[in-house]
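Removed from the display is one protein chain of the complex; every other protein chain stays in position.
The letters A and B name the chains in turn, as written, and every chain counts its residues from 1.
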Amino acid sequence: MLQLRKLTKTYKTGDQALKAIDLDVPKGQVLALIGPSGAGKSTMIRCINRLVEPTSGEALLDGVDLAKLGASALRKARREMGMIFQEYALVERLTVMENVLSGRLGYVGFWRSFLRRYPQSDVDEAFRLLDRVGLLHMADKRADELSGGQRQRVGICRALIQNPKLLLVDEPTASLDPKTSRQIMRLITELCRERDLAAIINIHDVALAQMFVPRVVGLRFGEIVYDGLPTGLTPDKLTEIYGEEDWEATIEKVDGEDEIEAAE
Amino acid sequence: MSAVALEDMVGRRWRKPAFVKNPVLRWTLILGFIAYLIAAFMTIEVDWGRVYDGLDRGWAFVLAFTSPDFTSRWSDIWSGLLESIVMTVAASVVGILISIPIGLGAARNVAPLPVYVICRGIVAISRALQEIIVAILLVAIFGFGPLAGFLTLSFATIGFLSKLLAEDIEAMDKVQAEAIRASGARWTQWINYGVQPQVMPRLVGLSIYRIDINFRESAILGLVGAGGIGATLNTAFDRYEYDTAAAILLLIIGIVMALEYLSGIIRARVQ
Partner (left out) sequence: MPVLKRDDTQIWRRRTTRESLTHWFGWLLGVAVFAYCWQIISASTTWFFVWDAPRIANDIWTRATPPRWEYITQLGRPIWDTLNIATLGTIIALFLAVPVAFLAARNTTPSPLFIRPIALLIIVSTRSINSLIWALLLIAIIGPGVFAGVIAIAIRSIGFCAKLLYEAIEEIDHSQVEAITATGGSRWQVMAYGIVPQILPAFAGIAVFRWDINIRESTVLGLVGAGGIGLQLSASLNVLAWPQVSLILIVILVAVVISEWVSAKVRGAII
């Protein structure tokens, strides 16, 4: 469904963040993108929905090259791709409900959105999604009154109400505590399964990725250095992605945590 | 956890919760504001014919900016401008020097209560009185000329700077000041080592900002006879010499811009 062909991004400073990335994501597949800071993870998902303009190459969504779309076609294409952010990126001074409904902006006209007169179907869907993530009672609270985990759930609702085919998820757990991180990862992967959504999840926590995701892509210096099952991430592979470090502890920790998980 | 059930919510219309929760109060505020606006507009008497006539003159004035006349009244402009600058410099120096002790006195964590009350009183009086009104009174007392302007600006500087300085001292880091006091320093040493380093960068920044304001204010004091470029400007307007007026305004804008640029550099250096 999503195909990246020789996708390249060179910043004005000369830094080559992505070096001719080739990647296929089939429908309904959730994959984790791992790699050290500065490996180009964030740049890659932003190049797909063009919050960052790729320098060259193609990003095909159902055969349409996103990199060549004009402004209005790009807005239509962005509706197909929901995005979830590291620091939640909720509009803090708006209510939870307004934040969720803002996911419909690509579908409604300016005045309608300005006057907050969304179609009833959108409003119902927003209520359903908030109920699904357990925040229905918070609908009229302001976003800055929520805790980190709650904010990220609202962020997920905002992405899902777009009715996307693909989720682009940028470090969803980087600002959360370990328990909430797992809950959020579980929620994202469950929702993807329910709705048959593909997702690219940037994540720096290898153990967390291994726990929830069937496919892992490792990025280093803008190049794919690993693409396969989470179980294939041996210490050697991790060294290749992240550099020299004692990886046994990380992997053992994963096993240990799985047991705790099972006991819960 | 909550009593809100999805079945109740689905199908219901959603409205953004209002900023003012109480509907009676909300509508009173809205209608009251609209009523005020209507009343205000009704009572403004605009002589539209006069305004229409004025458009030509307005346009002439805009055009004057493209050909400002610096030369024909240059000696008037120069003496006015010099007087403005002189007033600004002298008043800023005196004002800053006086506002430092008053600022110290107006900070509750440094000064004893009686001193605090007196200094706050001075600050309040200085801030409540408009520069131009002070200038009128001082001109009546001291006669026409830059002395009245100088005193006005010094007085205004004291109110502005002392207040902000006092607030800064009250907000300073207690621990640093305590450490100095713990070393057995006397009051003056304590101020010099514990307080001054903390507030100095901001004091410098604020002083420069105040010089900027003083110059702008000095440009209007001439309107009431307190010296400076304002008198020249007023004469130019009275004689409908727009090109001279434009020249003066351009000079003022230029000097203010230069001062702002300079203050930006200095503030960046001290911080």
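The rule is simple: contacts are C-beta pairs under 8 Å (C-beta built on N, C-alpha and C of every residue); 3 or more make two chains touch, one makes a residue touch a chain.
All of these numbers come straight from a predicted model, not from anything done at the bench.
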Consider the whole complex, including the chain that is not shown, and state which of B:I133, B:A171 or B:M200 touches that chain. B:I133
Among the options A:R158, A:R182 or A:R220, which residue touches the chain absent from this view? A:R158
Thinking of the whole complex, not just what is shown, which of B:V89, B:I118 or B:I266 touches the missing chain? B:V89
Thinking of the whole complex, not just what is shown, which of A:G35, A:P54, A:G103 or A:G222 touches the missing chain? A:G103
Taking the entire complex into account, which one of B:G11, B:G32, B:P101 or B:G145 touches the absent chain? B:G145
Could I get the residues of chain A that touch the absent chain, sorted low to high? 49, 51, 75-79, 81-83, 85-87, 89-94, 98, 102-107, 110, 113-114, 155, 158, 162, 168
Missing-chain contacts on chain B, rising order, are 36-37, 40-41, 43-47, 50-51, 54, 57-58, 61, 82-83, 86-87, 89-90, 93, 128-130, 132-133, 136-137, 140-143, 145-147, 150, 216-217, 219-220, 223-224, 227, 230, 233-234, 237, 240, 245, 249, 252-253, 256-257, 260
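Please note the rule applied: only the chains that are shown with their structure count from here on.
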How many angstrom between the C-alpha centroids of chain B and chain A? 49
Would you mind writing out the residues of chain A in touch with chain B in their complex? 95, 97-98, 116, 118, 120, 123-124, 126-128, 131, 134, 136-137, 139-140
Can you list the residues on chain B that touch chain A in the complex? 1-4, 6, 9-17
